[in-house]
Each structure stands twice: as C-alpha cells, then as structure tokens.
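A protein chain is absent from this complex, but the other protein chains hold their places.
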Amino acid sequence: MAKIPYKWYKILAILLLGYTLIYGLLIPLPADVGMLDETIRNLFYHVPMWFGMMIILMIAWIYSILYLQNQNPKHEIIARALTFTGILMGLCGLFTGMFWGYNTWGSPWTNDPKLNGVAVGMTMYAGYWLIQKSVDDGEKKARLASVYNIFIFPLFIALIFVMPKLAKFSIHPGSGESVNFKTYNKTNNMEMVFYPAIIGWTLFFVWIAEIRARYEILKQRKENEKLFA
Amino acid sequence: MVDDTLSFLLIAIVTGGGISSVFTISSSIAAKTNHPGMLLPVLTFPLIVPLLLIGVKASKKATDGLGFMTSFPDVLILLLMNILIVVLGVLLVKFIWKE
Partner (left out) sequence: MKNFLLNTVIADITPQVTESLFRTSGKIYVVVGILTIIFSLITIYLIRLDAKITKLETASK
C-alpha cells in the first residue's frame, strides 16, 4: 500500500518544521559569515530542499527498480509520486537559490558548476515528465518511465556531486575549494537547527508524495472498476 | 595542433563510447514513445552533458600537450561513467524492448 502505516512521522515532520521555522529565525548567528550576514538563515530553508530532493529521488529510484522486478503497478505509482515531489523540491531549491544569489552575489545565475549541474539535472527529470506525457499505454508508460528513472538517477548524482568536486573553483559553498559549513566559527549552534530542518522538510515532502500516491492509486482503482463494470 | 596525439585519441574514444552508449539507450526509449523524433534530443541532451564537459576539458589538456598524467583523472571518470552506462543499459534493455 501507498499509505505509510506510521502516523508519527507526520507529527514529527510538523514538530521539526515548526521548530525550524521559529527557532531558525531567532537563533543567534556566528559572527564570521561575511557578506552572507543574516541571509545565512537560508541554510535552514534552501539547503534542506536539495538534501530532501536527493533522499526522495533515491527512494523513487528504489521503487522504480522494485517495479521492474515484480511488475506491481503500485510501486510505479509510488515512484512517480516521489519523483514529481522530488522535482518540486528541486524547483523550490532552484528558485530560493536564485533569490538568495540575487541578493548576495548580485545576480540570480552565475556560471558555476553546481548551478549548471543542477539545471541539467532538472532537464533530465523534465524528460521523465515528457515520457509520462507522450506514451498512451499505461503498462508501457510505466515500464519506459521506470527504465529512464533508473538510468538518470546515477548520472544525476554524478552530475551534482562529482562535477563540482572536479571544478577548481566554485562560488557556491560545498564544492571545490570554497567555503563550507566547517569553516564557520565552531561556537555556533546552527547545526542544532540544520539537521532537524533536513529531517523535517524531507518528511513533510514525503507526506505530500504519500497523499499524491494514494490519490493516484484511488484513481486507478476507480478506472478499473469502470472498466470491468 | 594536437600535441599529445595518443592521449587525445584515448580521450576521444572514451568520450565517444560514452556518448554512443547513452544514445543507444535513450533512443531505444524514445523509439517506443509516440513522438520519437521530438523526444530523442530532449531525453539525450542532459545525459551527455557531463560526458561532454569532462571530455572537452580533458582533450583541451591533450591539445595543449600537458602530458597524460594531467588528464588521467578525467579519463578515469569517463571510463567509470562508461562502465556505469553500459551495465545499466545491458540490464535495462530487455525491459525497454519487451512487448
């Protein structure tokens, strides 16, 4: 079934996100964040989008593999719901990143390996969406989309993790020889919000994906009933 | 002209192999859809971008004659990506062509 039998993960998501939203804005900051200033608080809202996207796309990848193994249509529906939620998270990360970059770097888009890698990765997943749209037969659509999903996820990982590491310099934190979390003052307590933020956002979007998957399964069941009635 | 012909050839072969294996898989996917001609470039372009970027960087080093050791990591990554793509392709192609 698509419904996750544990209610507590939704409660945990709400609690962690509430904590993140409130305490993330009120937490005292380390002094050495440079030009980022107060915008370093975006660490609790922009960065978890990418972490959550990676986690959700990975679960979707596993469900695609499961679908090809045992041909259970429910697995494909779950994989599709998770992938679209992952794309939504990626778009959230992209737009928040553009807004953040516009206010700190001075332009919404810099020619940076990390940014370009993510843009290309989003194009890959746009291809996944196009496959869904351009095949009529349900079983064939599920098969082709699963194959494409299994195929692109490792390349996507290579694109956004390996490529920025290869680059000599990147303006974006967390790649090449630029700044990252560890360079900031050790006395800061931002990590106390950062990790709950990742878990909270991820669980929240998993919840959204769950609702979507359950809706799609219900729709499928209705159509089958109509077919055999 | 190309200073380091041997490593240039090696990079060209590895990059070309990767691109052709990506095209093999994605064109077989696109062939099964309703609009193969339209979907093929859309599906393939983002997949060959990482290969092209690394290949272009490595062959620039080869044409400048910086020696094989400078482009060795790039060749290694290209080879690994080739292996990944070919393994995935061999495993997945039977699901694409199943009717």
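Worth a mention:
In order of appearance the chains are A and B, and numbering begins at 1 in each one.
In the analysis below, a residue touches a chain if its C-beta (ideal position, glycine included) is under 8 Å from a C-beta of that chain, and two chains touch if they have at least 3 such contacts.
Note that the structure is a prediction, hence the values are computed from the model and not measured.
In the entire assembly, the chain absent from the figure touches the shown chains A. With the whole complex as reference, residues 3, 10, 14, 17-18, 21-22, 25-26, 28-32, 37-38, 185, 187, 207-208, 211, 214-215, 218, 221-222 of subunit A touch the missing chain.
In this section, only the chains that are shown with their structure count from here on.
The touching residues of subunit A, counted against subunit B in their complex, run 68, 117, 120-121, 123-124, 126-127, 130-131, 134-136, 140, 143-144, 146-148, 150-152, 154-155, 158-159, 162-163, 166. Only residues 25-26, 29, 32-35, 38-39, 42-43, 45-47, 49-50, 53-54, 73-74, 77, 81, 84-85, 88-89, 92, 95-96, 98 of subunit B touch subunit A when the two sit together in their complex.
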